[in-house]
Each structure stands twice: as C-alpha cells, then as structure tokens.
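Input: one structure, supplied below.
Yeah, one chain of the complex is gone here, protein chain that is, but the others are all in their spots.
The block that comes next holds chain A.
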Amino acid sequence: MHRIGVPVAAVLIFLLLWEWLVWFNGWPNYKMASPTDIGPAMWQYRWLFLEYGWDTLWRTVVGLALSVIVGTLLGMVMGFSKLMRDALYPLLVGFNAVPKATVVPVIALIFVGMHDTNTILIAFMISFFPIAVSISIGLSTLEPEYRDILRALGASRFTIFRKIALPKTLPEFFGALKVSVTLAFIGTNLMEIVEPHGKGLGHLFDSGKINADYPLMFAVLIALAALGILLFYVVVMLERIFAGWSERGT
C-alpha cells in the first residue's frame, strides 16, 4: 500500500501542479499543453500509440540485448587481459564521446532504407559502453584470493569464471544495465526523430510537430516516459531475481 500509494500520489500531485501552472499563466496549447489536453489526444490516437509504441519498444529491447552481448564480451576481454584493456579503452572512450546524433545520418546512409537495422544499431551504439566498462572493472578488480580458493583445488579458468567472477560482477552489471536501458531508449528515439521513416513514437512526435498538434507532441512525451519507466523497472525486477543478495539488511 505504502510502496504503491506514495509514488501514485506523487504523480497525481505533479499532474495537478502542471495543470495549475498552465491555467494560472494562461498558456496556450502551443506553448505548453496541460494534462487535460493530453489525455484526449492520447485517446484519440490510441491505436497509433499502441502500434508505434510497440515499434519503439521492440527495437529498443533488441538494441539493448545486443549491448548486453557485445558489452559483456568486450568487458570480459578487457577484464581478463591488461593488454586488451590498454588497447581498447581509449578507443571505446573516443567512440563513446562522439555525440550519437551526428552518427544517425551516417548510419542512415550506410544502411539506407533498413530502418529497423538503423534504429537498433543506434540504440546499441549508445548503450553498450557502460556495460563493457562495468564488466571489465568488475573482473579486473576481483581479489586474487577469490580466484585462489578455487584455483588451489585445480578448478579450470572457466569454472572460476562461472562460480566466482560472473556472480560477483552481477551487481555492477545491473547497475550499468539501468543506465544502458535508458540510453538505448534515447538511441531509438534519436533515430526515429532525426531520420523519420514512418515508424515508432518518434515518428508520431514528428507528425505532431508537422501538423502543429501540440497536445499530441506532449502525449508522445508522456508515452515515452511511461515506456522508459516500464523498461527501467523490468531491469530492477531482473536485478532482484539475479542479484538480490547484494541488497543489504533491509
């Protein structure tokens, strides 16, 4: 009750404040739509929201899945080999520093017309870095005693990884995944908005802009926030299941 009631009350208060702010200032729709304008807009386009929301969601999830696979592999390579860490780190930092908005047109040109691929690629490119870094740090800072207790028994490297290194790195991994899930989501929308191709919530936002339908634009923002929250809490749930042990004394 408390755990659900408090956040719900906070959201309601936020919406009321927003409504009041728009009413008090007498802002027109094109300056700032109010929650009571957004509701009807969302209802009016409900099927489009479902369809485009699904586009955005699945492409984000696939991009994130790629991030997890590639990020984990890169993290393992860098975590186990100092040579590879020294070699790859500057490359990765440089790659991460490039604003992805500038990469969007490049990717759109390379894979011209392949909209799903483009979008997934940007979602992946923007979100794998935190995972790679956290895994590599988790593995490279593993205390030697942890390895020795198994190594002294003749355990193979793979067994040590599976029994010790992997579970020990899980809390760091989920910490990074919480950042990455939001980033992947941003990546998907970046592609959808910068290179419109008639798919996803980004496209709906764009058409709202073209038609000067301001309540629709705000409705898209709300839908995006809702999807972002959903994805974030899916990760939190997975974390509870797989790394619940790292939460202390509650």
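Convention: contacts are C-beta pairs under 8 Å (C-beta built on N, C-alpha and C of every residue); 3 or more make two chains touch, one makes a residue touch a chain; residues count from 1.
Everything that follows uses one rule, which is that contacts and distances are computed from a predicted model.
A chain of the complex is left out here; the name its UniProt entry carries, from "Isoquinoline 1-oxidoreductase beta subunit", "ABC transporter ATP-binding protein", "Carbon-monoxide dehydrogenase large subunit" or "Molybdopterin synthase sulfur carrier subunit", is "ABC transporter ATP-binding protein". For the options A:33, A:126, A:139 or A:164, the residue in contact with the chain missing from this view is A:164.
Per the touch definition above, the residue from A:54, A:89 or A:146 contacting the chain not shown is A:146.
Although one chain is not displayed, its contacts with chain A can still be listed: residues 143, 145-146, 148-155, 159, 163-164, 167-168, 170, 243, 245-246, 248-249.
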